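All protein chains but one are shown at their positions in the complex.
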Amino acid sequence: MENRKLLEVKDLVVHFDTFQGAVQAVRGVSWYLKEKETVAIVGESGCGKTVSIQTVIGLNPRKNGSVRGGEVLFEGKDLLALTQKEMREYQGNQLSIIFQDPFTFLNPTMTVGEQIMEPYLLHSRASRQEARARALEILRLISLPNPEETMKRYPHQLSGGMRQRVMVAMALICDPKILFADEPTTALDVTIQAQIMELMNGLKEKLNTSIVLITHDMGVVANMAERIYVMYAGKIVEHGDAETVFHHPKHPYTWGLLGSVPRLDERIQSELYSIPGTPPDLIAPPKGCAFAARCRYAKQICRKCEPPRIGFEEPEHYAYCWLNHPECIRRNGVTVREEE
Amino acid sequence: MVRYIGQKVLIALATVFVLATATFFLMKLIPGDPFANDKVSVAVQEKQREYYGLDRPVAVQYVTYMKNLLHGDLGYSMKKTGRTVVDIIREAFPVSAKLGLFSLLISEAVGILFGILCAQFRGKWPDYLLMVVAILGIALPSMVLGPIVRYLLGVKLQILPVSGWGSFKQMLMPAFVLGLGTIAGNTRSMRASMLATTTQDYVKTAQAKGLPPVKVVLRHQLRNSLVPIIPNLGGQIAGVLMGSFVVESMFLIGGLGRYFVDSITNLDYPLIMGLTIFYGAFLVTMNLLVDILYGLIDPRIRMK
Partner (left out) sequence: MNKKNDSIKFAPDDFAPLPDSEKNGEQLARKKTSYWRDVWRNFRKNKAAMASLVLMALMVLLVLAGPEISGYNYYSNDYSAVNQLPGHAHWFGTDSLGRDLWTRVWAGGRVSLLIAILATLIPELIGMVVGGISGYFGGKVDMVIMRAIDVLMGIPSLIYMILLMIVLGSGNIATLVIAMSITGWMGSARSTRGLILQLKTREFVTASETLGASPAWVIARRLIPNTLGIRVVGITMSLPSAIFYEAFLSYIGLGVTPPTPSWGQLVKAAGEVFRYYPYQFLIPCACVALTMLCFNLIGDGLRDALDPRLRS
């Protein structure tokens, strides 16, 4: 660990109260981010990845007790202990976020330029001229054509890709230490997705920003992240560096996610694989392993006890799955991933 | 934007045309001769018949009537001998307009402000208090509210004049009675609209920028929340106008509303007809202006 940890999330627990009971959206999650690093949190929608980062940047209301436990240490300071007002100093400034859907996350009645300048005007106490100049600089950096013209436009006058670039510009204008990207490409066309990913990859080189990327798409992660956390039903199920998770995944859920990436190198177009079933109800999470119900390799014990954390030879590679338990290996041999 | 306005103008013109035509034929449907009336001198009756060409075929009468309308000629009053409908409008409408505009401006602003406050203090005492005001405004139509306010403020407390027109003080009570409905309506819709925008994604974006709540509301929520309540404005103008019929009669104000109610009581058909078309055209114009305002506030509509 040559770099210090810039952000560390420890045992974060987030619940939401609803009519039917508390939804246990995040059930004890720990992860960290080093300086100038890109980390990906991967999982299906509803697995708690969005909730956990929105909690980190203080977008989940704390007053109704959503956050039930844990710490979020940013440069050694616990963000969860800050007041709303103190937290606002960080939001949009040192911690910024790109949301999933550029169609709904931009204000329809405000020009794009206004919206981009807004965080800068707020956090740097700059004049409007300075803010304008800075906004243009950022728009050029992300190679948006015609920045002056675009600034005067309203969101509905721009294409999806342009809007997402605007979101990126808005997030970067204050030169954040950490950029959170919540499914930044999901709402876009495939070709535009590639452009945005390329843009973000390029920015990584140019800027001093660490990135937390959230996605359900292993394909997106492949050429961006250095480390990967796989999340399922409010918990981390596997972690390792990107290389390891791609080539030696140990959790059946990770296998499933990898299986659902369409592979261009395969000549015979195999049927697109998807994990059968739906994620469990987090109001009453199942006993044992949450993935057992959808797991084709599930054992009896998976329904009874939660799997322990089991480490592997590569540094910091671990998974929560009974299949890797010595006792299981002793009785059943090593379980191998079946080709779909 | 030009196309948007053009379309609205066309519909407005069609509406006025349909209204004028309907008015004409509905008046024709009234059994007997609407101008036969012993209280009016034979000379006036003759003049009316001649004016509308009642001896000629209906089609010819209709053309004459429409031609007159195009020239801004709404005919003569039957009861106020020798006066044209246009004269009466010219004299009485400014009074109604002044009262209505005053009432509308204040109540729009107050209602919107109340709505914002309600949404911000949702579930706390300011919300409940203002919602009670809003509920009273919805439950108390002007004919109920008027006498009560007049009695309390005019007779019991004697802080405002009971009736009449001219001074600023005389305007306050009728303006309040006229405007309470608008205040109530705006409080409720603005509250709902603000609460709806609170959960919008772009509000989350604004929060993620670190904007303090006041700025989030004023810069991001307000304008978006106004969009759905702008169309209510047309109905509110109509409501104030309708209220003016009651309020002007109740507070003895010589506005157009009172003339209209009188014309109904007196069965002054030409005046009813003329004022109907005038009011109709006025409200259609107002709705047109509201539509244009709507387009100005929401850039998305401008484009369509």
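Each chain carries a letter (A and B) given by its place in the written order, and its residues are counted from 1.
The definition used in the following text is that a contact is a pair of C-beta atoms (placed from the backbone, for glycine too) under 8 Å apart; a residue touches a chain by one contact, two chains touch by 3 or more.
Remember, predicted model here, so these are calculated numbers, not experimental data.
**Student:** Of the chains that are displayed, which are in contact with the missing one across the whole complex?
**Tutor:** Displayed chains contacted by the hidden chain, ordered by label: A, B.
**Student:** Looking at A:K36, A:K204 or A:R294, which residue reaches the missing chain?
**Tutor:** Considering the complete complex, A:R294 is the one touching the chain left out.
**Student:** For review purposes, identify every residue of chain A that touches the missing chain, sorted by number.
**Tutor:** Residues in contact with the chain left out: 18-20, 277-278, 280-281, 283-284, 286-287, 292-295, 297-305, 308-311, 318, 322, 325-328, 331-332.
**Student:** List the residues of chain B that touch the chain left out of this view.
**Tutor:** 11-12, 14-15, 18-19, 22-23, 26-27, 29-30, 135, 138-141, 143-144, 146-148, 150-151, 155, 199, 238, 241-242, 245-246, 249-250, 261, 264-265, 267, 272, 276, 279-280, 283-284, 287
Operating definition for what follows: only the chains that are shown with their structure count from here on.
**Student:** In angstrom, rounded to a whole number, how far apart do the mean CA points of chain A and chain B lie?
**Tutor:** Those two chain centres are 54 Å apart.
**Student:** Touching chain A in the complex: which residues of chain B?
**Tutor:** 200-202, 204-212, 215, 219-220, 223-224, 227, 297-300, 303
**Student:** For a test of understanding, state which residues of chain A touch chain B in their complex under the given definition.
**Tutor:** Going through chain A, the ones touching chain B are 57, 59, 85, 87-93, 96-97, 99, 101, 104-110, 115, 118-119, 122-123, 154, 156-157, 167, 170.
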